[in-house]
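Removed: one protein chain of the complex. Kept in place: all other protein chains.
Up next, chain A:
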Amino acid sequence: MIANIAVFIFFLGFLSEIKSDKPILRGINPQKAQLYISKNDKFTCFDGKKVIKYSQLNDDFCDCADGSDEPGTSACVNGRFYCINAGFKPIIIPSSRVNDGVCDCCDASDEYFSNAKCINNCIELGSADRIREKQQAELLKSGNQVRLEMAQKGKKKKEEQKIRMSELEKAREQAEQLKEEKYKIKDDAEILENAALDVYKQADEEEKKQKMELESEANRNEAEETFRKFDSNANGKMEIIELQTRIMFDKDRNGVVEVEEARYFLDENDELDLEGFVTLAWPRIKPFLMLDSGLFKAPKKEGDEHIDDEDDESIDAAGDEPIEEAELLNEDEEHHHGDDDADYDEEAEGQQEDQPEPPQPQYDEETQRLIHLANEARNQYDVTDREFREIDRELSDIRNALEKDFGPEEEFAPLNGECFSFEDREYVYKLCPFDKAVQQPRNGGAETRLGTWDSWKGSDYRQMLYANGAGCWNGPSRSAIVELECGLDTRILSVSEPNRCEYFYKMQTPAACSTTRLEIHDEL
């Protein structure tokens, strides 16, 4: 014990020597000061691999592989210099920053032999730092108040949602039952209705088939006529050069019908005979002819009807395929339609599809009655079905919300469902927390999705990740990271794109004003 006190007293004296700028003791970390006490005028490198003369400490030559003999010079590549920075915080810098002409320590102790004119501004820095810390603490305190309120709201909301969920689960069961009952009634009515209508339908189809054959023949005639017209040299072959003279085939509108363009219309052949032309080339050529003569709109409508009415196979290829573009469009629409309704029962969807009303033939009385009954049953079913689906939707919304991580105390929950905007020179950036991040050009134009809520990055609730945004040209899909800091209100502070298609939002919110978290941060 006594020995310890003696060492301690010596140590205190030693510390004051460090501060006294004695060259041999420069740059020493007080926590390691004991190791620098002279033992028989020797110093042992920290790694124990070498013993050197005490005078070789801080003599501007690196003797210890671990850099321990030169804490106060730049001699060792792996050395560490300790600035006391009295009045501010001490820092440890790499030895390479000692006497390099740059003031790194506020007490100027690192530039004792250089051209740099450093002034000791630790006192000023210290007081500014304390003011900043105080402000920070105050902000945190009031922010934390708001955060606690938000947490309260969040928790309350969660409770409410749980209650609502169990209510809905019951209601769903009842609605489903009702819906099934009505379905059965509808089904029965439709069986009777269909049997009655079948008679009329067969007659109708016969008529349509005839009409189509006529159309197909007309189409073929038109194709043959075009062939004769385009076959300038009348050799019975349609050649690339013959198409190149017709500017309507200039797909890319660069003023020239290139060989590739002409080949496209010949279904990638160099030439085609009449039959080939009719089956392969005509479907490609016809829309352009129509376009050329301003006829494009009408056939599109016609095509629509065909597709809705009939199976594709039943259509004579030569007759109806030219409407490729329209057809594609239509398919697309259907696709979207399907997407939007992804939540719906497939069964329900099949039933719900509105049958296009063909020109109504005159039905007999009994048939009309059956139709009326079936309509009634359908209406009733639709009502119950809609109710069921509404419940279902609300339920899945709640389930989704309950699955999201709104923070350890639900403090981020009130942000769910809100959206915030930030404008820079070119874009408006929007962030709907826990939903999506988007970008829109200021001068109008389509919204681009930068990402959809994915997860928290890390465990400290400081960074949100929005992933799987719109794909980047020649690159990955966009994504956004949102970094949160404490602030008295919630708003976006800045948005940048440090990497192509990787966005970075800075956002402040009271929800990030956790006092416990700051303490952890400070220790790091």
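Here is the rule we go by: a contact is a pair of C-beta atoms (placed from the backbone, for glycine too) under 8 Å apart; a residue touches a chain by one contact, two chains touch by 3 or more; residues count from 1.
FYI, contacts and distances are computed from a predicted model.
Per the UniProt record, the chain missing from the shown structure is "Glucosidase II subunit alpha", taken from the list "Large ribosomal subunit protein bL19m", "Sedlin", "DNA replication complex GINS protein PSF3" or "Glucosidase II subunit alpha". Checked against the full complex, the one of A:57, A:75 or A:243 touching the unshown chain is A:75.
Taking the whole complex into account, chain A touches the unshown chain at residues 59-61, 63, 74-75, 77, 94, 96-97, 100-102, 114, 425, 474-475, 496-500.
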